[in-house]
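Quick one: the structure is below, questions incoming.
The other protein chains are all here in position, but one chain of the complex has been omitted.
== subunit A ==
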Amino acid sequence: MPPPSISKDLQTGLNPMSPQIARRVRETMETPRRKSTAGRIAGTPTRSFADRLHVHGRTPTRPSAGGASPSVAHTRSPRSYNATGLGHSPRSSVISGRNAENFIKQRLGVAAVSPSGGGKRGKAKERMYDRFVPSQDAIDRASSQFNIRDTTDRQKLKTLDPDTLAYQEQVAKACGVALDKRILAFNAEPPAAQRQDFRTSWSRPLRKPNSTVAARRVKSEPEKVLDAPGLSDDFYLNLIDWSANNMLAIALDNTVYLWNGNTGKTAPLCSVTREDTYVASLQWAPDGSHLAVGLSEGDIEIWSLESLKKMRTMRGRASRVGVLAWDTNVLSSGARDGSIWNHDVRLANHRVASLLSHESDVCGLKWRPDGQFLASGGNDNQVVIWDARSSLPKFTKAEHTAAVKALAWCPWQLNTLATGGGSHDRTVHFWNVSTTGKIASVDTGSQVTSILWSLEYKEFFTSHGFPNNHLSIWKYPSLTKIGDLEGHDARVLHTALSPDGQTVATGASDENLKFWKIWEAKKKGGKCGKSVGEKDVEDELVNAYRRMAIR
């Protein structure tokens, strides 16, 4: 007589079983049972269970008419039946493990529960029915129990009467086990995430950042190259200027040539005939009708473009005029002795002011477009800002460590001035003239010889001398470099911006004059239409006046 099965004991003797244990037993019984039944009763396990159900007079719960397919109902109901039959599974004590086993032992006082005794072991292994049971220990117990079941339980099950079932249910109720509940899982696996490692992106914003505008492309080749023989290699001179009506003036040694940007023709304008005198600076008047020419011995000549004749010579200076700047009728000149003179070209007594602050060569001079301030830079490394109404400096900046030739007022931010230092300095500083504070600085890596602002883009252009002799285009105010242009073999000393703001002319000491189209105009459709629209408005006004006159 084999020892009584544990499950039997559970049914009969376990009235005070705690709900916890009961739940545990129940939960552990759920899934593996299918396998075990399938393995144990080869062939049609579900059928046999269903048969048993009928024998016991319990109709298996079927879905109501029109429900799920009958096959589903059949395969399911035995299982749910099994769930009610607390401990019918041979695995009940197997999975719940040693704790439950010990508990049962203690509670029931079953001494000889362990079925894995003596000679049964070999047989048990031989008839092992479940390869999914992980531990050897468990297999032993399970198979032994199965052995017991195999020989005795079949009859026992058949003889289970409705009383026992009712009793089972009562026990279950008392234990708080809800036998009328089942836990279902949606069988399908959820679709896998496309990307595996997404945890790093948890903190990322949901919206993608606006895609950055593609970097602007700048032609790296010059549009045009002209020879400029005799262009002097002197940092302190300013020998190229481009007028408002598209005439480029360039001084080669002692002669000034004009290059017509519309026709592309070149013609000499004037020559200095005196010995040892050369052209040191030139500057077009804002309307492009006159050209001021500063000479090395101090004279300043005014030439008319229309008649190609000299209108006037302004004398009085004793040292080289290296830089000139126009403000309508006032021409400012910076000289080697550090003085800046304002000449009113309409007056016979032309000198209207002398601005004295620089101690050495004045090489940079720029009026603000509205004529309120004059910025000057000198070989004494100073930048001086002058108020137009005063001959005393508004303020002086001495942050550059080399001569300041490059000066430029920002065309869209009137109070911003950019200044670039020479070969020891190599930085460009940005000043706010209203607050007199520094806005920003950028190290260019080379001697800064000139700065030009774009009229259309929020960008500026710098030309450089030693050591790289390159041209750079920068964004402002981000100060990121858009690109470098390599084209000159020697330092680029003189630059000029075309009146349409698209082309930059650079003259270098390699005696080349190059034209770079770096700020190509953005396509605008409105210009032509606008003028047409204006015409229409005018016509309509005229018509209206006529009508009024007739009345």
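Keep this in mind: a residue touches a chain if its C-beta (ideal position, glycine included) is under 8 Å from a C-beta of that chain, and two chains touch if they have at least 3 such contacts; residues count from 1.
In the analysis below, contacts and distances are computed from a predicted model.
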Identity of the absent chain, which is to be given by its UniProt protein name, from "HORMA domain-containing protein", "ATP synthase subunit a", "Barrier-to-autointegration factor" or "RNA helicase": "HORMA domain-containing protein"
Going by the contact rule already stated, which one of A:191, A:229 or A:264 would touch the omitted chain in the full complex? A:191
Interface residues of subunit A toward the undisplayed chain are 27-28, 30-31, 61, 63-64, 67-69, 72, 76, 79-80, 179-196, 198-199, 201-202, 204, 206
